[in-house]
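All protein chains of the complex are present and in place, except for one that has been dropped.
== subunit A ==
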Amino acid sequence: MAEGSREVVALSQSGAINSLSNGGGGTSAQTNNPLSRKLHKILETRLDNDKEMLEALKALSAFFVENSLRTRRNLRGDIERRSLAINQEFVSIFKEVKEAAKEQTQDLIVKTTKLQTESQRLEIRAQVADAFLSKFQLTADEMSLLRGTREGPITEDFFKALGRVKQIHNDVKVLLRTNQQTAGLEIMEQMALLQETAYERLYRWAQSECRALTQESCDISPVLTEAMEALQDRPVLYKYTLDEFGTARRSTVVRGFIDALTRGGPGGTPRPIEMHSHDPLRYVGDMLAWLHQATASEKEHLEALLKLVTAQGVEENIQEVVGHITEGVCRPLKVRIEQVIVAEPGAVLLYKISNLLKFYHHTISGIVGNSASTLLTTVEEMHLLSKKIFFNSLSLHASKLMDKVELPPPDLGPSSALNQTLTLLREVLASHDSSVVPLDARQADFVQVLSCVLDPLLQMCTVSASNLSTMDMATFMVNSLYMMKTTLALFEFTDRRLEMLQFQIEAHLDTLINDQASYVLTRAGLSYIYNIVQQHKPEQGPLAKVPNLDSVALKTAMVQFDRYLAAPDNLLMPQLNFLLSATVKEQILKQSTDLVCRAYSEVHAAVMDPANEYKDPENILHRSPQQVQALLLMI
């Protein structure tokens, strides 16, 4: 009803306006008379076509029931009143609508706000959940990396994912301290499981990588190095992987060693080491040098493998594994070196080999440390064996010396046994001197070598000289000792021995000096006189009265003594000419001459002494002791 009335109003209004504007718009060139225009318009109006007008008229006819002057006059007012009423009704209805709407909106707003809050809450929850997930869960990609569902090699991403698992496992402990314990425990368990799976996968991968490292030039990939870094968190897997590495390398090194020994390099260069087995030193040296280099290289490989491992004891790990790797070559090495040693290549070679072994023991222990590496033990064993056989050989030589002691040669020079033994000693000492063994170790050996050789040698000389005259014996001994001394003097660490030899030489020298002096005195006719003078006591009366000491006897002796003074060299014991050392001979001559001079001056003093009642004593002994000394010491 309300709508209908509104329509009517609208129609009537619009219709009126239309008609007015039509009237205005229809102004034509015809006439400007308003009345005629109006009329014209009305006439032109085709009412049956104007629906609006028809409707308006219909509505009008509903209340304009009586067509009279009065009602016509009132029509306008009626219409206006009616319009007002309709409008009022509209307002009041609209008011109602508005009230109702207002109420409903309020409701809506409340609801909306509620929903918004809810949505915000959910949003935050979602964010928290996301954050939670990204903090405490892995992505599907990461999972499949760790589980190895995606086949293929371990890559950088694997370690990132593994790092995440570790991180989560660690971080999740925070949850355990909150009221999220269940979630925390669940995640922890999940991460622990994942970690185990990942480590297992990593281990399997590393194991097979290690197993493939069977080339002589063993190249450790950076990923494998990272794998070892990761595996250090699982000591058992870490150890197993190292074992696998060790096993692979061990057989590689053994194969390499056997190839080097028997086949040589590719195409035969370098030639196989065994080609030199006839040259024991080179053979043993080449084997040990090969092993030294292999050991050094294996250590380098391990250092590369464990470069990133930070756990304690890496150095020990390396030494242990190098020890394991080099264990395989010990048997082939031992068999070969033993063969060389047992073949007794002679004391000198044995000694050289023993020094070489000592050197390599020292050198290789610099790489594998002092851990109980089998290689070191083997080298040490071989060193001891070679040394033992060496000393055996020396002792055997020495005991042979005593088995058949030769008589000294007629020239009282060194016996052939002495010469031979000294040659051997010289060679041993020479190789010792040039040995690559550290000084202190060499010094210790030296004492042993010297006593092993020199003591029996001295004994042999003494026994051999035992049936000789004192002079011959002294000469022979001085010569023999002198030979030993000159042999030793060339080498280090011999000072003490040299000193001992010198003492022994000097003991024999005293004999020779005294003998030479009495030899001269006897032959120069002073011996008897000098003896009497020495033993004479003043209470026995003057010397001139002693038989054979009168001035005539003295003068005769002086003639002889003068002959000596003229050519002192003629009065040399024959043995002295056998002395090998000119210096020793010189020393004997000088000191024995001193003794002669002293004897002369004693005799001279006695003759000059008035108590001995020689007449004209200057005529008997016409040479002063100073003169004699000057003459003799000129030589």
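We adopt the following convention: contacts are C-beta pairs under 8 Å (C-beta built on N, C-alpha and C of every residue); 3 or more make two chains touch, one makes a residue touch a chain; residues count from 1.
To be clear about the criterion, contacts and distances are computed from a predicted model.
Student: Per UniProt, what's the omitted chain called: "small monomeric GTPase", "Ras-related protein Rab-14", "Translation machinery-associated protein 20" or "Geranylgerany transferase type II beta subunit"?
Tutor: "Ras-related protein Rab-14"
Student: Touching the left-out chain: which of A:Y199, A:F359 or A:Y564?
Tutor: A:F359
Student: Quick one: which of A:A289, A:L308, A:V405 or A:L580 touches the chain that's been left out?
Tutor: Looking across A:A289, A:L308, A:V405 or A:L580, the contact with the absent chain belongs to A:A289.
Student: State which residues belonging to subunit A touch the missing partner chain.
Tutor: 155-156, 217, 219-223, 260, 265, 269-270, 273, 281-282, 285-286, 288-290, 292-293, 296-297, 300, 304, 356, 359, 362-363, 433-436, 438
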